[in-house]
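With one protein chain removed, the remaining protein chains of the complex are shown where they sit.
Every chain is named by a letter (A and B) in the order it is written, and numbering of its residues begins at 1.
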Amino acid sequence: MNLKALCASHSRMKTLMIKTGQREAFVDISKQVNAIVKEASLSAGICVVFCPHTTAGLTINECADPAVVLDMKKALGEIVAEGSQWQHLEGNSPAHVKASLMGSSVLLPMVGNALKLGRWQGVFLCEFDGPRERELWVSVVS
Amino acid sequence: MNLKALCASHSRMKTLMIKTGQREAFVDISKQVNAIVKEASLSAGICVVFCPHTTAGLTINECADPAVVLDMKKALGEIVAEGSQWQHLEGNSPAHVKASLMGSSVLLPMVGNALKLGRWQGVFLCEFDGPRERELWVSVVS
Partner (left out) sequence: MNLKALCASHSRMKTLMIKTGQREAFVDISKQVNAIVKEASLSAGICVVFCPHTTAGLTINECADPAVVLDMKKALGEIVAEGSQWQHLEGNSPAHVKASLMGSSVLLPMVGNALKLGRWQGVFLCEFDGPRERELWVSVVS
């Protein structure tokens, strides 16, 4: 294997499928992402999770108390008013706005072949237009 | 070429110039970024687009229906009230806030020497204090 192939192999991408059960939901995907990272051959690097959808996003926040992400869902509902007049005819413009407010990717440090997050942190798929089956693309860069 | 030079060459940075035509505009830059990525020598990795400005940002959202980003512009106008009293004397504090809400960079997966985005996704330069000529810095990490 030559140098270029070795370096390229560091960034192979894996797909994670997540079913969301409600119109809006914050789904803790930390365990699933960690399982993918553990399979990777690098013992250090940065894990990138990318959301290829436009009415769902990704964020990192507290996973210890599930009330935190319920409050986040409520707060976003107050920040982006459902009742505004929108030009996009599908009626899900607030979902698009919330997706951009959360962001389409997260960066997760790795140490010793595992994710290294803060004590209270979890990685959340933020569903704003479900229920759906969503896919996420997980890569590792070194 | 030694090892270090090879690895360093993976992250060379290219500049993309974008003219924005209005005070606020979401400009789809997907094609321009993809053209830069196609020139890069790596066939896989993660593309990083960085916005070096403080009253413009970057986001990924739907590019199929242009109404989506018009709704996003409208929503951000409601989220950050123009009429508040600001300490920053230039009068563009809402533009600074919106830039941070969107973020200063996006991560874009690559496969086979091209960006790999979701079906409905485009990459947008979010102009909040134009019209101006903005520059973006595009890198690839593997």
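Miscellaneous remarks
Keep in mind that, in the parts below, a contact is a pair of C-beta atoms (placed from the backbone, for glycine too) under 8 Å apart; a residue touches a chain by one contact, two chains touch by 3 or more.
Worth saying up front: this structure is predicted, and the values here are computed from it rather than measured.
In the full complex, chain A touches the omitted chain through residues 3, 6-7, 10, 42-46, 59-62, 65, 67-68, 70-72, 74-76, 78-79, 101-103, 106-109, 111, 116-121, 141-142. In the full complex, chain B touches the hidden chain at residues 3-4, 7-8, 10-13, 48, 50-54, 79-81, 84, 86-90, 93-94, 96-97, 99-101, 103-105, 107, 137, 139, 141-142.
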